[in-house]
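For chain A:
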Amino acid sequence: SCGGNTEEGGSDMSGSISIDGSSTVYPVTEAVAEEYRAEAPDVKVTVGVSGTGGGMKKFSRGEIDIVNASRSINDSEAQTAKENGISYVQLSVAYDGLTVVVHPSNDWVKDITVAELKKMWEPEAQGTITRWNQIRPEWPDKEIHLYGAGVESGTYDYFTEAIVGKSHSSRGDYTASEDDNVLVQGVSTDPLALGFFGYAYYEENKGKLKAIPVDNGAGPVLPSLETVKDGSYAPLSRALFLYVSSKAVARPEVVDFINFYLENAGELAQEVGYIALPDNVYNEQKQKFEQFATGAATANQ
Partner candidate 1 sequence: MTKKQSKLEANNLDAYYGDFQALKNINIAMEEKAVTAFIGPSGCGKSTFLRTLNRMNDYIDGFRIQGQILLDGRDIYATDVRVDELRKEVGMVFQKPNPFPKTIYENVVYGLKIQGIKDKKILQEACEKSLQQAALWNEVKDKLDKSALALSGGQQQRLCIARALAIQPSVILMDEPASALDPISTAKIEELIHELKKNYTIVIVTHNMQQAGRVSDHTAFFYMGELVEYAKTKTMFTSPSDTRTQNYITGRFG
Partner candidate 2 sequence: MRVQEKIIEGLLWLSAAITILVTASIIWVLLSESIQFFSEVSIVRFLTEKEWTPLFADKKFGIMPLVAGTFLTTAIAIAVALPIGLTIAIYLNEYAHARFKTIIKPLLEVLATIPTVVYGFFALTVVTPFLQSFIPGLAGFNALSAGIVMGVMIIPMISSLSEDAISAVPRSLREAAYGMGSTRLQTAFGVMVPAASSGILVSVILAISRAVGETMIVAIAAGQQPRLTLNPLVPIETITTYIVQVSMGDVPHGSLEYRTIFAAGMTLFVFTFLLNNLSFWIKKKYQEKYD
């Protein structure tokens, strides 16, 4: 079979890099990987979407080189990694504002409080909170159809932590998907829907969705570049990460890729709809990575 479009120039790196994990981070990493193709056409970068949890499990078993994460690594994952002799470095790549959305034709929800979100998403709601007016009496007596991240998602963990108060704990009777596109599809075609996912997915599909201002006690706030950056969109603002494995940094193409990533993350994150970190933070990340890489190199010897 035929080869890809090999462009002249760039690096002469080769090899392959396997990345998996968060669907929230996916658009950024996908963009970086795509741009990196021009840089190093012979490096095969594969990017999977298993959710942060799914990716972390693979990562901690040493099956992949890099994991996209929309939350920090948790204790049991860290434990497994340790057992498998894997150390890692956490690199921040962008900010995200987890966005709560409804169908554009929905004319009753003007804003929503954290308490109301909790009421509809906590485990106790399972099978009991099924109509809009159960959440706020003036809302219509209609079924509510919930769409949200699947349990392997970092988004799920983050959302449950922030809203329900306990990570990984929610009702189960909603449309759950690791693939945020499916959630966008669902909410944008269902007048009774309410869902949540990363800001980029909202940004990309603005015309078909309606974002809901979230009231954390200080009045309703819509997610936007500013409100996320300055932290006023709370509690659903968060950072997005990469984790790189110590085993992987032994390979020059991985180091090259990560450097490329950190150099371009700001621009590309913005392009796909996230919020870039300040430049100095990217520089910190670079230094952090460099230290880790040299450390890992000595450890490996």
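Annotations for the structure displayed:
As a convention for this text, contacts are C-beta pairs under 8 Å (C-beta built on N, C-alpha and C of every residue); 3 or more make two chains touch, one makes a residue touch a chain; residues count from 1.
How were these picked? Simply put, all candidates are chains of the complex that A comes from, given by their letters.
None of the values given here were measured: they were computed from a predicted structure.
Candidate 2 is the partner touching chain A in this complex, chosen from 1 or 2.
On the side of chain A, the complex with candidate 2 involves touching residues 20, 48-51, 53-55, 57-58, 61, 123, 126-127, 143, 145, 150-152, 166, 168-179, 182, 185-186, 188-193.
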